[in-house]
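A single protein chain has been omitted from the complex, and every remaining protein chain is retained in its original position.
Should a chain be cited, it is by its letter among A, B, C, D and E, assigned in written order, with residues numbered from 1 in that chain.
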Amino acid sequence: MAIGKQKVGEIFEGFALIKDVKKGTTSGGKPFLTLVFGDQTGEMEAKLWDSTKEDEQLLLPESIVLVNGEIGQFRGKAQMRINAIRPAQPTDGVHIADFIEKAPVAVEELKDRIMEAIFEMKNPNLQRIVRAFVKKYEENLFLYPAASRNHHEYTSGLAHHIVGMLGLAKGVHDLHPEIDRDLLYAGIILHDIGKLRELSGVISTSYTTEGKLLGHISIMVEEIAQMARELQIEGEEVLVLQHMVLSHHGKAEWGSPKPPMIREAEILHLIDLMDARLNMLGRVLENTAPGEFTERIFSLEQRSFYKPAFSVKTELDA
Amino acid sequence: MAIGKQKVGEIFEGFALIKDVKKGTTSGGKPFLTLVFGDQTGEMEAKLWDSTKEDEQLLLPESIVLVNGEIGQFRGKAQMRINAIRPAQPTDGVHIADFIEKAPVAVEELKDRIMEAIFEMKNPNLQRIVRAFVKKYEENLFLYPAASRNHHEYTSGLAHHIVGMLGLAKGVHDLHPEIDRDLLYAGIILHDIGKLRELSGVISTSYTTEGKLLGHISIMVEEIAQMARELQIEGEEVLVLQHMVLSHHGKAEWGSPKPPMIREAEILHLIDLMDARLNMLGRVLENTAPGEFTERIFSLEQRSFYKPAFSVKTELDA
Amino acid sequence: MAIGKQKVGEIFEGFALIKDVKKGTTSGGKPFLTLVFGDQTGEMEAKLWDSTKEDEQLLLPESIVLVNGEIGQFRGKAQMRINAIRPAQPTDGVHIADFIEKAPVAVEELKDRIMEAIFEMKNPNLQRIVRAFVKKYEENLFLYPAASRNHHEYTSGLAHHIVGMLGLAKGVHDLHPEIDRDLLYAGIILHDIGKLRELSGVISTSYTTEGKLLGHISIMVEEIAQMARELQIEGEEVLVLQHMVLSHHGKAEWGSPKPPMIREAEILHLIDLMDARLNMLGRVLENTAPGEFTERIFSLEQRSFYKPAFSVKTELDA
Amino acid sequence: MAIGKQKVGEIFEGFALIKDVKKGTTSGGKPFLTLVFGDQTGEMEAKLWDSTKEDEQLLLPESIVLVNGEIGQFRGKAQMRINAIRPAQPTDGVHIADFIEKAPVAVEELKDRIMEAIFEMKNPNLQRIVRAFVKKYEENLFLYPAASRNHHEYTSGLAHHIVGMLGLAKGVHDLHPEIDRDLLYAGIILHDIGKLRELSGVISTSYTTEGKLLGHISIMVEEIAQMARELQIEGEEVLVLQHMVLSHHGKAEWGSPKPPMIREAEILHLIDLMDARLNMLGRVLENTAPGEFTERIFSLEQRSFYKPAFSVKTELDA
Amino acid sequence: MAIGKQKVGEIFEGFALIKDVKKGTTSGGKPFLTLVFGDQTGEMEAKLWDSTKEDEQLLLPESIVLVNGEIGQFRGKAQMRINAIRPAQPTDGVHIADFIEKAPVAVEELKDRIMEAIFEMKNPNLQRIVRAFVKKYEENLFLYPAASRNHHEYTSGLAHHIVGMLGLAKGVHDLHPEIDRDLLYAGIILHDIGKLRELSGVISTSYTTEGKLLGHISIMVEEIAQMARELQIEGEEVLVLQHMVLSHHGKAEWGSPKPPMIREAEILHLIDLMDARLNMLGRVLENTAPGEFTERIFSLEQRSFYKPAFSVKTELDA
Partner (left out) sequence: MAIGKQKVGEIFEGFALIKDVKKGTTSGGKPFLTLVFGDQTGEMEAKLWDSTKEDEQLLLPESIVLVNGEIGQFRGKAQMRINAIRPAQPTDGVHIADFIEKAPVAVEELKDRIMEAIFEMKNPNLQRIVRAFVKKYEENLFLYPAASRNHHEYTSGLAHHIVGMLGLAKGVHDLHPEIDRDLLYAGIILHDIGKLRELSGVISTSYTTEGKLLGHISIMVEEIAQMARELQIEGEEVLVLQHMVLSHHGKAEWGSPKPPMIREAEILHLIDLMDARLNMLGRVLENTAPGEFTERIFSLEQRSFYKPAFSVKTELDA
């Protein structure tokens, strides 16, 4: 059964991952638990009324449970009222990995695309640095989300974001062959790798102390310098790559102490923006009916988007 | 001889278009003329010292002259000191069209690309509206610049900008086929057509009264409504197309009274930004030596861009 | 009995209009309804605890009910606890119109004042356009509020706002006869007519899709062009009137893609501001005791206003 | 002969007031003087080439001279080239007062209007304070400009501004009799009186040290307190009047440490804005041809205003 | 027992000051009271479920009660559930003064430090004005907090803030003896004295009408003028002192109509900022464990601060 597809009035019965648990007390003074359940299809808040001390000890974040509950509504959002719940047991044969949202493209394919881009590079300095980073972070690079929320916030989200950007970059380069494609590809692959140190992990992603005090941009600018020293690379490519990463948020208020001052850095910034926005909009509009507006989207300046009705019709007529 | 390629210390002798003329008086009280000469390769300021009443009457903007002058320097820019000058005569066989900067792609090719995009559209309402506008503005659409300055500020600049954006849109659509390509193409072709009424023309482009009081966005939102009425088209496409045009500057401070609230409107805005910036950067960097910074670019937030030296080398080595 | 005059601790019994209904569940899991009751004197929130399915089906927005309830307090605001409630029946002889807040001036008088202003105009182009719009929107122009909230948010609010502005304009013109009064009057009467398409109606006013995607300013700029074509009017008045409407919010951040660039447009903007603020302040201060501060007023930059005690005394002494 | 009416190519011969003098050296190393001449019709820059030590000693600011010069043009503005110049002599019978721009209404009439407004007041506290201030600053109040530039920047400009605002206030009060007219009138008469200490005087107006360090708003808030103590007035009127003055610039960025928090303070701010803008626009448009745009106006956010052609026609037809 | 030191799960029994009381109704419709208890160690919210009319009459703000309750948690903060409560009686021997948070330095010491600074002054005008103010406000100056919240928000907080700033000023003057120490000391002692009229008092501090309409800065600028007149002091010191107070918030958006335009005014602003921030940070970090982040601090731009773990170790090793 799919958490993200439940409708108000239905009964849900099945396994789910506990993503968050909070204790509360009703205004009448009774204890209850507010849980967030999730699986690959989405998330839902749930209430366990009259919870016990035992419930508190058993129902832990990042564990799987078998749950039966009724889907109601609270402030316009679906909310489950739990009837019965128990932790999953080894014999249930369920695995955390099956309950976490994943990129819509297989990891192997993401790897192939990134390796292909590296293979196409002709500048040996850029190629060696990029290759070394992909090797260094081999595991997490294909596991981490691209952000704790907002866009590509799912397993392999970072690699999915990189591959999406490489696609856009190829299109731009085909039209403007004067662009240094190697530099653009290198910037794309490296630009967010600092997030592997900025974010805590894949489930219940939060910020590390290092992430809060330095941020993924400064972390990566430093890593590039160190990697170049290790590989004994000394060309201007090192400085320029550092600048690509440093400036990719576009301006100071958005976290880049220097704005893009190289053509490929400017393009990197714009492609990053476009891929992130296409991802956010795609995910929200998928769940919006034609002729309706979406909810306000926080990271798109609180805008609410309209999904025209005619696009669907044109498609059907075609 | 090419105005845009002259170097300090050289003597220029040849024909040039007068783009602007201003009268001045030296601190010693003597009259002189400051002219701006131009041809397809660029512009240069020139001084005619000790000018006469007759000079003032003969040397008019938008006329062609034969000029001999010495190239000096003023505030870091090349400036010509005119030795001799006379208006071109019919027997000289020179034509204004040969002295105006043009898009780097032939008009016929620009036309073909736009017609091809219209031909690919499946939504009849969008297709009919777009086709009708291209027919209505057939002449100027392929003649006007996209702006009086900043980007695509040359003959056929508007059509060149449209074609550049269609290319980017195709790339985005290939990666994200869920996007309504017809809507995006329609938005791209129409988004700046209001400039044909906002701007005065091709040479010495300025703003019309209508352009100043309403702006090209409001002009076009109104034209779409009128065209739809003329074509007796009533679907939601009309409203959505108007919104595409209305919101393409992205936010209120930049001239769009409504921000993009449709996915394709958001993409239109980002593609517009990207094509304009690629055009500006391309033109500036073409005249910048590797390893140097450009001058500050007004419409890129006064940034000065660096042209890495290694890109050239990689290219040569390849 | 008057909803807007109830005090904490009293029992309300009488008819009221349901302006909004929302379903909720107590933290103990029991269903209840939150209603907003209204009549010509104001609004009040009410709670119907332990509501039934039947309640949900009977108690619909925009219907009238007979209700008995106790007035309590919640977060500093009066709130009714419903004891008994039933839908009004035909035999009750109550009409929706009697429960909606109205402008403090009779519709007929508002009509007279606007017609009088049109009659005074000497410029035939302006006069014909304005007259045609008043005829076209005859019904709604005197029915709609001027906004969904903030100022003149009651039946005939738009016409009341227009008449208030005409009064201020007359005063300004008397002092500065060099102002083009016809143009100013025309701008005042037309400036917000786009709201008749932007807003959904009179009760529970919300935004239409067209209103969200284009906004009342762009809607009206387009309507003026169309009306002029229909009336075959071609003078500069059309462009200038469009600019008056386009610029009346004063600056880009407030929704006007062009700032006022004509004297009368600047005055229109300032008079609009003044009439809206006088309306808001008048309504809030009416319910504020001398020597007290009002609540923070959202659309007056969250300011809280003080009502001096001496004004009343001076008045009484006079 | 009128300085402000000279046209390029004419010869000016007549008396003028020297408003400013600066010494310069040509790039050829020769001394010259740049003077600003003025009379009641306007100002003009002038150059005295090859000036002598004696010239420097004789041609002093705020003195009158007899001058003969040719009107040329410099950067789009008229500029005089001086042929002959000598200081005015007692026998010339010219007086500084005849060369300074004045309010277009006679001082006596301005006085009458202000006294009339005071006479209409019923609140004795407000009336006594206002009367005392008018008495205290009797001379300068009817002499000073309202600002060193921007609006009402001429002799009696302050009183002219007050009278303009009183007219607008009367109009607003007639429509909204619930407004405390006495308070509004008091606020209007006092709001800018601090400028009598902030500004240096009537000719070549600059800021005093006190004006720079405290500003006219703080100066006046303090004066009201002191005046009330002298008159032994203790009611809330004192505090409220101080607030009226304190908040009349509308918000912190514009110099008011508190925004208007009383209805009449809000109206004072809006009326101040309207009278200042009407004054600026009126003066600029008077010198603009129908169908033309004005120059950019600094204190109207650098906007350039259009003067419609049809207003004039309507007037003529009427 | 200490309110500020209670931990979740404990039972509190002891006296406490009621700082605030609000009535509420549960979603089940039952009345309850929300109280804020305080003593010298801090504050805590408490709930009295099923409260009676009698409770409402007895449990008043600024009274002391004997309370027994269980410490639970609500939204991450400790909250007491009241078991039993009664007003304190004369025989209980408790005094309000013992329940109010105090500056960590004795009032006598604060007085000594301020008098010492005055004693050191050599400029007789500055010294006499400052001495007169300290005498005039003798009582409240050593009683009031420096603000209603944010920093130094406890009894004698204002004097504590002054003394902290005098310490910093001394350090700056030692390094830069060219600074006018008398002026800086005078500015420090007077800068916030307007708060004695802006704020309502020591317990449950709120803003007075005068405080809201004028603010402590304008109040004090005026008081300085009045005091100087009373003392018949006329030197430039008066104007300069007024400017020190007027500009000490640093810029218009922060409440200073003029920015600092005198060296000592600039230093006063910076020292004010530093002492306030040191106070806020010190108090928050005291309650934060090494290696942890604080909650977001409202008046430090919502920043959350990290307390390094190593500082403690270094200290212990030392």
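The rule is short, and it goes like this: a contact is a pair of C-beta atoms (placed from the backbone, for glycine too) under 8 Å apart; a residue touches a chain by one contact, two chains touch by 3 or more.
Since this is a predicted model, take the numbers as computed values, not measurements.
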**Q.** Among the chains presented, those that the missing one touches
**A.** A, B, D, E
Q) Which is it among A:Gly38, A:Gly69 or A:Gly215 that touches the chain not included here? A) A:Gly215
**Q.** Contacting the left-out chain in the complete assembly, out of E:Leu59, E:Ala88, E:Leu168 or E:Val245
**A.** E:Leu168
(Q) Counting contacts across the full complex, list the positions on chain A that touch the omitted chain. (A) 209-210, 212-215, 217-218, 221-222, 225-226, 229, 239-240, 242-243, 246, 252-258, 261-262
Q) Residues on chain B that touch the omitted chain in the whole complex? A) 26-28, 32, 49, 72-74, 81, 293, 304, 306
**Q.** Where the missing chain touches chain D, by residue
**A.** 23-25, 27-29, 209, 212-213
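Quick note on the criterion: only the chains that are shown with their structure count from here on.
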Q.
Let me spell it out: compute each chain's centre from its C-alpha atoms, then which one is farthest from chain A's centre?
A. D
Q | Fraction-based call for chain D against chain C, same above half, different below | A | same
**Q.** Rounded Å distance, chain B centre to chain C centre (Cα mean)
**A.** 46
**Q.** Set of chain E residues in contact with two or more other chains
**A.** 27-28, 209, 212-213
Q) Touch graph across the chains, line, ring, star, complete or other? A) other
(Q) According to the definition already given, which pairs of chains are in contact? (A) A-B, A-C, A-E, B-C, B-D, C-D, C-E, D-E
